[in-house]
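Note sheet for the following structure.
One protein chain is absent from this view; the other protein chains keep their places.
To keep things simple, chains are lettered A and B as they appear, and every chain counts its residues starting from 1.
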Amino acid sequence: MSAVDLAATKPADVAARTGRTGIRARTARIATGALIALLLLPFVPVLLWSVTRGWFYPAILPPALDLAAWGVVGSPESGIPAAVLRSVGIALGATVLSMLIGVPAGRALGLHAFPGRRWVEALVLAPLVVPPLAVAMGLHAVFLRLGLAGTATGVMIVHLIPTLPYVVLVSASVFSRFDPRVEDQARTLGASRLQVLRHVTVPMLAPGLAVAALFAFLVSWSQYGLTLLVGGGQVPTMPLILNQYVTAGRSDVAAAIALLTVLPGLVALVLSARILARASRRDGEGGR
Amino acid sequence: MTERARLVLMLAPTVALLAGLFLGGLALAALRTVGIVPLAGRFDPTAEPWARALGAPDVLASIGVTLWIASAATLVATVLGLAAALLLRRAGGGRLMTLLVQFNLTVPHVVTAVGLLWLLGQSGWIARIGHGAGLIDRPADFPVLVADPAFVAVILAYVAKEVPFVAVVTLAMLAAVGTGPAETARSLGASRWQAFRHVTWPLIRPGVLAAATVVFAFVLGTYEVPAVLGPSHPKALPVLAYQMFTSNDLADRPAAIALSLVAAAIGVACLMAVRRLMSGLPTLKVAR
Partner (left out) sequence: MTDVVLEGLTKTYAGASAAAVAAVDLVLASGTLTTLVGPSGCGKSTVLKLIAGLLPPSAGRVLIGGRSMADVPPERRGAVLMGQDHGLFPHMTVEANVGFGLRMRGVDPAAIRRRAGEMLDLVRLSGFETRRPSALSGGQAQRVALARALVVDPAVLLLDEPLSDLDPELRLEMRDLIRSAQRATGITTLFVTHDREEAVAVADRTAVMLAGRIAQQGRPDAVFERPATRAVAAFFGIGNILDARFDGRTAVTALGCLALAADPPPGADAVVIRPERIGVAAEGAAASGGNRCAATVVDLGYRGTHVVATFRADPVTLTAAISSPIAAGLQPGDRVRLHLPAEALHPVTD
């Protein structure tokens, strides 16, 4: 097998190969597009249902535009505005608490080696892998006794079980890319501990930590099982209200609620993509 | 303050919270199933809840279908997620395409489930298109995909949700591995496929398998998807456990907890598998 043999290839063979490679990128785009279409297909009836009523089989498209559902969504009697506030409040509370508790732990895991590290890692990972149903059932009696069962506070606390690990893991990866020597550098240049935090550490880490917070908010916002168990049906968040309207046969209102429920995720996705793109641009310039 | 004390302070809140809520909840749940309720000062060891749980009608069928759902959803989601990541990269991974693939990641499960209910039901959107195309006449002619014994809609809901998750993990793994190894392989005489098969795939495999394990464990413990899309008989494990937990017969409660502990036990096994897989990922380790 000499070098010349390797380089020598039949022209027809070569053309066939490159022809295929050329098409492949386009095929890949088409296939990706098809996959995306399939993934998004469930939202077609949701979108259509949110702007119509009385849309029965076999009509493929809604018979008429009807925004009654949005009227229901906006009216206080439906309880939906209250549910939005409740969901936002619980998710914000869970986010703030998990950031306060989880970011320092993320720093420890991202920057330091210490005895028992494996166990801390396992403890953080566990709530994300082990189904939470048994945990919530075990806590139920305690929450009852503490008067937390059936309250928004109780639901928020139990939401910390999935949100906190996300914050710890995301911030650990943020810190693992952070060189703490810049803090020492700032200290030697005359900054106090607080000034270092304010002018160096936080600005450098802000984009990554913002993404962690967005994640935490979304995780709490999407919870169903934990809310149902600990809330005992008395803390109807958006996902629960959505299912109630589906069961009640008000598909139009359910669709409107579904769209509202998807909204924060969409915003978070666009925001985090922006934040990360800007951060990588900034870091790229800094590196040059 | 010593380094050690600072580390302890950074880690303590997270460890305390997760140990208290997660491990505590799990421990209380486990004790309750053997007749021990510390808060109520009750201590009459018994195996009765386990006998009741495992002896209840449908329990074995329930465990069986739950494993079926988790296996099928994991397999399909992993294959498609891997394909989506590779296709995205081959297609040049435009930002919009990447965002669209990630979109479902942010959608609460219950919304996806409701969307599929309206899409795949016998009078759903696809059935209507089938009618429009002259393929079916009445809704009953459309195959039963929702609340069916094979849990097709349930599995598809998980697939729609988890394909983006597997794709995102795979893209991160591909980014960590970089194009270097594949390019080296190509220049040493490997075809595009050989370079993937012998070099890139072995390097990203642990991450992809870890993602698949997380998906499997997650599917085991999720309530809302089978609650919306599953049949009433047999029920998925989380649905059965929740119904037993909230049944009028209080004696069902410990049995319900025993059932959810079965799911948790499988989850713990998954956790150990994930940790083994992740220890083989030097590029993703957070410690320096």
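Everything that follows uses one rule, which is that a contact is a pair of C-beta atoms (placed from the backbone, for glycine too) under 8 Å apart; a residue touches a chain by one contact, two chains touch by 3 or more.
Please read these numbers as outputs of a predicted model, since none were measured by experiment.
Touch with the chain omitted from the figure is made, among B:60, B:175 or B:188, by B:188. Although one chain is not displayed, subunit B still touches it through residues 180-181, 183-192, 194, 198-199, 202-203, 282.
Convention: only the chains that are shown with their structure count from here on.
Work out the mean CA point of subunit A and of subunit B, and you get 15 Å between them. Taken in their complex, subunit A has these residues touching subunit B: 6, 21, 24-25, 28-29, 31-33, 35-36, 38-46, 48-49, 56-60, 100-102, 104-105, 107-114, 117, 120-139, 141-142, 145, 157-158, 160-161, 164-165, 168, 172-173, 175-176, 218, 221-222, 224-225, 228-229, 238-239, 242-243, 246, 251, 254, 258, 261-262, 264-266, 268-270, 273, 277. Those residues of subunit B that touch subunit A in the shared complex are 7, 9-11, 13-15, 17-19, 21-30, 32, 37, 39-40, 80, 83-84, 87-88, 90-92, 95, 97, 99-112, 114-119, 123-125, 127-129, 131-132, 139, 157, 160, 163-164, 189, 192, 213-214, 217-218, 220-224, 227-228, 238, 241-242, 245, 253, 256-257, 260-261, 263-264, 267-268, 270-271, 274-275, 286-288.
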